[in-house]
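Missing here is one protein chain; the remaining ones are kept as they sit in the complex.
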Amino acid sequence: MKINVLAFGIAKDIINGQSVEIELEDGMDVQSLKASLCNKFPEFNKLRSLAIAVNEEYQRDDFKLKEADEVVIIPPVSGG
Amino acid sequence: MKINVLAFGIAKDIINGQSVEIELEDGMDVQSLKASLCNKFPEFNKLRSLAIAVNEEYQRDDFKLKEADEVVIIPPVSGG
Amino acid sequence: MIDIQLKDTELSVQECNDLVVSDGSGGIAIFVGTIRNQTKGKAVQRLEFESYKPMAISEMRKIAEQAKEKWEAEKIVIHHRVGVLQIREIAVIIAVSTPHRKAAFEACQYCIDTLKETVPIWKKEIFEDGEVWVAAHP
Partner (left out) sequence: MIDIQLKDTELSVQECNDLVVSDGSGGIAIFVGTIRNQTKGKAVQRLEFESYKPMAISEMRKIAEQAKEKWEAEKIVIHHRVGVLQIREIAVIIAVSTPHRKAAFEACQYCIDTLKETVPIWKKEIFEDGEVWVAAHP
């Protein structure tokens, strides 16, 4: 399946764009996506943290992804 | 000596006025003044606390009073 | 900077905020004390505040100076109202700016807690059937 991953903050700079398409095997989880992102863009390994939101909610590493999901890379937040 | 004692809040109600003149022996302290006030107006004994300010500063029981001092009865405060 | 005021006119949260903001402050904590509509379930009609003015101002200044030193605050403002206040009206505003936010909260809370213990200001609650000097009796 192809997951279109949106990026904000420093993640946008790292992928050099607003979004990136990641090819994953069907039924893969958040952990696989993170591994794929870190492999493709090693700069993600240097961040203080890396979270993934699916359909506007934080999801843990074992959450299974579907192609239609809205998937967003959440680098360390710094609001306030 | 004669001490003119000013009153605020409930102390004003207790002495039934803005001030009261208390006759004390020369060199008496805050404790003597409190005793004299409580004797003359027993309602003061029922308050949660009773403090005396001399020249705009709280003073302890052993502080010696002078006739020219500005002496104020400070019943329990409730600002804010 | 410390700004202490005891006023018989309406207090402004915006004014207090604007007084404490500074280039070097990252956090401002503000406490706003308003008049509640009831005390222990009994409806309050209005409050009357009175003060021993010169000492109230000097005691508020002492509190602000202590807090400013202890928490290294940039600026502290304490504005207190006197006179007759209606429900929802503001009795006191304390605003504190500090480089980091935790100190702002601590300093602000210290100021209001201490103000309620030491500053010679008294309030009387007016009920339908009488009036009470707040906290006067045990």
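Going in written order, the chains are labelled A, B and C, and every chain counts its residues from 1.
Definition applied: a residue touches a chain if its C-beta (ideal position, glycine included) is under 8 Å from a C-beta of that chain, and two chains touch if they have at least 3 such contacts.
Please read these numbers as outputs of a predicted model, since none were measured by experiment.
**Student:** Would you mind listing the shown chains in contact with the chain that isn't displayed?
**Tutor:** Those shown chains that the absent chain touches are A, C.
**Student:** Going by the touch rule given at the top, which residues of chain A touch the chain that is not shown?
**Tutor:** Residues of chain A in contact with the hidden chain: 6, 8-10, 13, 46-48, 53, 56-58, 72, 74-80.
**Student:** Since one chain has been left out of the picture, which residues of chain C touch it in the full complex?
**Tutor:** 12-14, 17, 21-38, 87-88, 97, 99, 101-102, 104-105, 108-109, 112
Everything below uses one rule, namely that only the chains that are shown with their structure count from here on.
**Student:** Chain A to chain C: how many Å between their CA centres?
**Tutor:** The answer is 48 Å.
**Student:** Between chain B and chain C, what distance separates the C-alpha centroids? Give it in angstrom.
**Tutor:** 26
**Student:** Could you pull out the residues of chain C that touch at least 2 other chains?
**Tutor:** none
**Student:** If you look at chain A, which of its residues touch at least two other chains?
**Tutor:** None at all.
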